[in-house]
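Below is one structure, written out as structure tokens; the observations come after it.
With one protein chain held back, the other chains of the complex are shown just where they sit.
Residue numbering begins at 1 within each chain, and the chains themselves are lettered A, B and C in the order written.
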Amino acid sequence: MNGWAIFLSPYHQAVEELKVKFKSLRDQYQRSSKHTPIEFVTGRVKPMTSIQEKAKRKNIALESLHTEMQDIAGLRIVCQFVTDIDTIVDMLRSRNDITVMSERDYIKEKKSSGYRSYHMVIDYPVHTIEGTRHVLAEIQIRTMAMNFWATIEHSLNYKYSGEIPEHVKRRLVRAAEAAYNLDEEMSKIQDEVREAQSIITKRREENKGTYK
Amino acid sequence: MNGWAIFLSPYHQAVEELKVKFKSLRDQYQRSSKHTPIEFVTGRVKPMTSIQEKAKRKNIALESLHTEMQDIAGLRIVCQFVTDIDTIVDMLRSRNDITVMSERDYIKEKKSSGYRSYHMVIDYPVHTIEGTRHVLAEIQIRTMAMNFWATIEHSLNYKYSGEIPEHVKRRLVRAAEAAYNLDEEMSKIQDEVREAQSIITKRREENKGTYK
Amino acid sequence: MNGWAIFLSPYHQAVEELKVKFKSLRDQYQRSSKHTPIEFVTGRVKPMTSIQEKAKRKNIALESLHTEMQDIAGLRIVCQFVTDIDTIVDMLRSRNDITVMSERDYIKEKKSSGYRSYHMVIDYPVHTIEGTRHVLAEIQIRTMAMNFWATIEHSLNYKYSGEIPEHVKRRLVRAAEAAYNLDEEMSKIQDEVREAQSIITKRREENKGTYK
Partner (left out) sequence: MNGWAIFLSPYHQAVEELKVKFKSLRDQYQRSSKHTPIEFVTGRVKPMTSIQEKAKRKNIALESLHTEMQDIAGLRIVCQFVTDIDTIVDMLRSRNDITVMSERDYIKEKKSSGYRSYHMVIDYPVHTIEGTRHVLAEIQIRTMAMNFWATIEHSLNYKYSGEIPEHVKRRLVRAAEAAYNLDEEMSKIQDEVREAQSIITKRREENKGTYK
């Protein structure tokens, strides 16, 4: 196994373990009669070339990657409603298997691009065949509409190497507004929906069968 | 194994096999330098109690379930853009491991509730320990915004047993409009995005690491 | 995507689909009150370097790989008892989603090394984003004891590049005899076990929970 594979191995392990842990929470909510604040959970390890590019751009030495680059391991928790995000944040802060290192609220302070999301950097210990290793992971918490928009913006940023032309930027801002409006409309029917979902969950107890 | 478990077993198998087949297509698109029309694929078998309720409501005899109830096995293919839906439909029509039995286009002819989606009913043969069995499956093809809205409407319909009050219906129609606007804005930046994504995919060839 | 990735893609798809199909059979047996002839199912695509080495050794042109090299896609079905192997072979012959191209019975005609296993080469069609592709796949059917031994022999063969020293060969033959004896002892308690397992399965119907 070459150097990069050895370096990235604990990050892969952290992502796998945290995905299982966060998906367990979602399943527990779904089986309870409570509203489920977690719609789905994804995770990834940053590809080697992206790490190298970012290290160069941010002037990070390879020996400092494990402390200076905080999103090598990335988890994403996607919610139905904006208010679900607070629920998730509180829950993550109260766990003792992770340590919250820092937080950024890009929902209250939206970026000028239109980007909205809640970011947390955590420290997570993994047990490897060489002993315990601490890795940093970034958790992004957002609604489905925020996620849809962010996926598109990420593609465009990548295409134009961060220099998106003005006419495309304006389109993106308009799309961000449409995503924001969808979140707003959803908030308004939220209480109806929450009550509805807890009824469904109760009826579903004996019989399984949701899309998954 | 009781009667229901025996009855549902080939439906579970069909859903598992079709999920693998459709996810393979998504992976092939992602590895090619083409735009990927498939964002994600889900599947479910309708729960027994829902089958019983629907059979009663639609007056379907239990002996006719396998021909009269077409959504016991359900697959859902979710796309980024509205135009991706046509690509998927064409692709499904051209396969010879499934037989398309009927199609309904609820995008061109939106339901009064605001529901939009493309539906296909297919015949799919599964090989069981008792021999070959033909099952019907319903495939729903929709964008992420259509999917988000439909999930909410489904919950509310369930809560009010199909009788959603007028003030909630109006809210839902407004949310459907917000979802439609998001799709419209997305269409406008689609060509930019498509080109962007094919560039990303090419760069990603040597190094893996998307959220999944 | 480079040439090898494109070439191997339909093989990966075939392996994924066949794993799901064969595992479905195992699950159906486990839920029925019958003895389950399938203990577990595994699959792999031959690594590129192994394909290249074998092509060189067997003098196969790269253009003929898809017809001349029959084990690029490999499936393995592992059974509890020797007699289960016949059950699997009959079942595979009767399916119409695969075409059996050839068979070799290394159980009746054990190799001099001690190797025992049943081999089938099949033709299997996969539906790709470029249309239908036919791929060859090799299915190996064996007991757990045969599988244990074969894993070890494979490692040793690899180590010595096919030239295992005499003293190691003798050890391997003795281990093959121990594996054969275990299969023999197991056959003798087989009828007891079969009856026992069908009783367990019945009791387990209402409550799930086997190691898996």
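Simple rule for what comes next: a contact is a pair of C-beta atoms (placed from the backbone, for glycine too) under 8 Å apart; a residue touches a chain by one contact, two chains touch by 3 or more.
This structure is a prediction, so every number in the text was calculated from the model and none was measured.
The chain not displayed here makes contact, within the full complex, with A, C.
In the full complex, subunit A makes contact with the omitted chain through residues 1-2, 5, 9, 13, 16-17, 20-21, 24-25, 28-29, 31-34, 91, 94-97, 125-129, 131-132, 205. Residues of subunit C in touch with the missing chain: 42-50, 74, 76, 80, 144-145, 148, 151-152, 155-156, 158-160, 168, 171-172, 174-175, 177-179, 181-182, 184-186, 188-189, 192-193, 195-197, 199-200, 203-204, 206-212.
Convention: only the chains that are shown with their structure count from here on.
If each chain is drawn as a node and touching chains are joined, the picture is a simple open line.
Remark: the per-chain Cα centre closest to the mean position of all protein Cα atoms belongs to B. For the touching copies subunit B and subunit C, the fraction of interface residue numbers used by both exceeds half; the interface is of the same-residue type.
In this assembly, the C-alpha centroid of subunit A lies 25 Å from the C-alpha centroid of subunit B. Taking the mean of the C-alpha atoms as each chain's centre, subunit A and subunit C sit 40 Å apart.
Shown for subunit B are the residues in touch with two or more other chains, of which there are none.
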